[in-house]
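Yeah, one chain of the complex is gone here, protein chain that is, but the others are all in their spots.
First chain written, first letter: the chains are A, B, C, D and E, and each begins at residue 1.
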């Protein structure tokens, strides 16, 4: 069973609306290598786990639990980027007297038609998330290798998304997730190390220069690239694997630690133009 | 942020393997009205919520938190129905010397090709779950009405699934979920009652006769049809709505209560024929 | 605008339930070459028609109008094949005390989970109908050629479906549709003839032997293979094209005629096991 | 069987081409809550109806018949918005000597590649319509509740679309459909009222201010929000339900009336750049 | 078995990056009538061919073999149009200090998130290619007619794409493919001629004016519209059909000839911003 505290896993840094950035950030939520995929893949691998080597199951489940918070963080970031983007002139190329004219431009129109300027379970091109993304084949080595590809591609895509807008809300969330995906990459690389593999200098993938992502620095200084947050309320064997020297060329020691303190969820105001929420209407 | 304790929300009752039942039970996991849909729909509605009437958001989130446990319960039930189904003769119509011959018969072949006799994010016909199922439109009345349809269809489909096999593992999980979906139906019906609606005798939908579902009886006796489990570790305003007389014709008083005590996750043994897990291989 | 009279375009011949036949007959409703495709394809081609040669548009629209009745006919035939199939023993291979056990066998389980033993917008393999099937490219020759492929494949598939069950309900509807699809094949072949093509003995496709499909005989005797029913309440130019000698090797004269007299829609009784309809419940 | 008269159900008001508006208007045609969905959902619910309470079936079928005209109306509106949009300079941001350069900008490129500047069975993000949208579960209460969500979401989405362009062709069609969807919302709300529900002031959803949609006014003055057009050529029991006081907070009396007089279909000229139609070519 | 020589079937003409053109050109690669469809359709028709009339199978297979080179040509053209498009200012409407800001504008964002400025198996609207496009029904006449529609629609779409950008890289590839699709149209039209059909002046579809496509001229002068390249290393019966007078109104003699000499594949440089390839990183 799952328990909840209304805290975001990282801070939402305020900046201007940027609906075009929100469109591409959907990839990190509902894309083939986004947070909904990691959430569901690790959920199925945990539940479907066979055999007695439960330290591996507990490792996978440990990452799964964090993905729940990642989904919430990306949903909230997209909402922040969209919020208020419907006013005339915000990001608008032409001129129009239609308040939601922006919805016909370089955005995902469903952000305005379905969501009331809010996140959706789709990718950057508007394709809905699909269960066909999930890999859970019940062979531990194959599952771990696929998880490694998944987390590596997560970092790779996010490092590309980072270059698409200099919006601070956008970049802060991406920076946090780049560092965390690296920690998860380390988790699965380490698990394969326990089975004999020596990765030499292969990781991190991609081999990014930390100095190009200044927002990442503070999370690295906190050791978040080598840490696994523990969201269990009962004992877990995750530490049997996630310990000792990092499998990454950046080295350091792997440690299971407490989750971050938590950050407030920004308020989303009523949005009368979008009839959201209905209560607004009823009270008039 | 989300925290976890390795406890199932309900008991798994042992019985023989029944892979044909596992095939249809997938509807309750990855179908258009299954637990992955409720999980994701309420996740998006919670995160995308606008305005100050947060008692409604907390109600939706409260149900969302329970759906996390429902996903785990249905995954585990499907695994139990599949486990050991690959031996010659189990449910096999013809004769064959091929150990997994059952996989070509009245089952979902992916249960044997992808999952190693394990659950998948698909429906009873094998179609992958899709993000296009999620309804989160940011208008409170519309969202609540859709949630009511979702929970009502959940009960309706499960009452039909129940008739498809007399397997005890299968029926116990369905019975628990029928009662819980009824509680969630009551939650959203009650929320609309606070906005003025009087439902008369419309609910529950469908208007089933409890005596036809003997496994449901004990959960009704426990009051689970009028209860909302509280998975929050911090304060919640859910009780402002989920209280007073039930909107159902079966009446009773709505109460927010503690979650069940929790039940053990059955062990899934190594399955060498399916090369699951890989560790099995490596140790030989 | 469209007007309606509650009459089926052909008779429903009673026979035993045959849910496996219902499963494959879905291809003729929601498949890539089924009636939903012809309906929507001709609807889009009619609405999107450019230029003054409206005799071609009226031909396409004329076929479109009949497809509305075909959709209704196939829906009703599937319902008839499913109706009552849930009782123990009907088509059941094994033994079970579960009333809907049949739903786990050689059927589409959604016929019992979603539809209450009723038709669905999917194909024989359970894939939902998709708008990607529709061809409407605005080039008259290309559109007509594609329509010819569509109607030819319609006959081809139905002649194969015909061999899959000897159920009379199933075969009568298929026989009627085989003859009508042939008439529509003639319509589009004739339209291309007006642009200069000489088809020699190419049609009908496939070149079936009418004696193998005894149910077809009476429709051929009525001249239905060379007739186009007129569902217009106002003038139409369809007769400028659909006239003169048939482009098929079977020859005969093309004629626009009145629609059939109409046939009654069979009653579908209450089905308490499936909670259908809800009224049944409320009245208890 | 279905009969046709070449009349649109509402007028097409001329204005400039607006292909970005055409892109988003696709939602009202091929989207999850668009006219193809309502058409098909009510078609399946009508054909699959069980039991003797046929006044409900006739109500659903009555709305279904109108949706046929709505599909035609939205197809025609999209065509009007696209027609002539391919000339250089129309809505073009940059400069180009390529006549269809607009197709690479804020539009659906398939409007130019597949359709010859014509409508498609897709939504605003370009996703094809899918049969998975259709809800027809055979439980009357569940079906009616889902229909209510469908029509409410139809109005909600259209009220948002309305804000995306001030183009008159675009807004007139939306205004008509907003009022008609409201009438259909009333139809299904009333049907549930006959089963005992009291809606108080819940409807219309969303609770829009009619003064914000000046084009709607004339349709409300005509009483179209409380009327159901009768497209039956034979008797129908729809009036047993659609009568008496409106379930909406705007009150008024529900009445079954004759359909509108009908409006001409605008001519779509030859479009040589798109090779549409082929006849144009052949005559050169 | 298949053998390969690293030569493109046509030249890549250099020009500036044009990512909006790359977006729409995806239709010719991963669209419903693109090169992946022709490749797979003819592959399945060849492998599934029944009966002794293998001259038809060899004709279909002959076209299939060329489609392998077409896929490679379109992939390479898209790469050329994307290559270097990520620098600030290239095609950028607004101003931004984000190097990949272009990815949020009139492009397919997946070209930058998944591909490192490289081609994808999707269409112009970003929908993934699907096996549901393939037509292989095992009836020779139906298969040939569908192939004719496929190749005709290929030319039609490409003649529309051609008008969307004046970029030389884009137009040269399209011009070559228009002429080759015409040859393939002739191949399938001729095959049906051997079964008796007389096409009169129906082809080519569309009936384009060669003078509007100056880049096509040289390929027509080389006779490529009436030629079939032979990629077989063993005997083939293709020449039994592909011979004699062209079925097109442009006449000429059909001939099986040697493939073009081949053209070099342009080098794609390292792209550090996209972390492509990984080797770049490792060597630092």
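Annotations
Basically, a contact is a pair of C-beta atoms (placed from the backbone, for glycine too) under 8 Å apart; a residue touches a chain by one contact, two chains touch by 3 or more.
In this text the structure is predicted, and so the values were computed from the model without any measurement.
Within the entire complex, contacts from the absent chain reach the displayed chains A, B, C, E.
Summary of contacts with the chain left out: across C:74, C:161 or C:279, the touching residue is C:161.
From the set B:59, B:78, B:103 or B:156, the residue in touch with the chain omitted from the display is B:103, counting the whole complex.
Of the candidate positions E:81, E:118 or E:254, contact with the unshown chain belongs to E:118. Taking the whole complex into account, chain C touches the unshown chain at residues 20-21, 23-24, 27, 31-32, 93, 106, 123-127, 156-157, 159-161, 163-166, 201, 205-208. Interface residues of chain A facing the missing partner chain: 32, 127, 130, 132, 135, 137, 139, 141-142, 145-146, 148-149, 152-153, 156-157, 192, 195-202, 205-206.
Against the chain not displayed here, chain E makes contact via residues 1-9, 30, 36, 40, 43-44, 47-53, 56, 61, 65, 68-69, 71-72, 75-76, 79, 114-122, 128-132, 134, 136-143, 195, 231-234, 259, 262, 268-271, 274-280, 282.
We take it that only the chains that are shown with their structure count from here on.
Using the contact threshold fixed earlier, the set of chains in contact with both chain A and chain C is B, D, E.
For the touching copies chain D and chain E, the fraction of interface residue numbers used by both falls below half; the interface is of the different-residue type.
Here D is the chain whose Cα centre lies closest to the centre of all protein Cα atoms. In terms of their C-alpha centroids, the spacing between chain C and chain E amounts to 35 Å. Counting partner chains per residue, chain A shows two or more touched chains at residues 93, 106, 114, 116, 122, 126-128, 274-275, 278, 282. Taken as a contact graph, the chains fit none of the simple arrangements: neither line, ring, star nor complete graph. Taken together, the chains touch in the following pairs: A-B, A-D, A-E, B-C, B-D, C-D, C-E, D-E.
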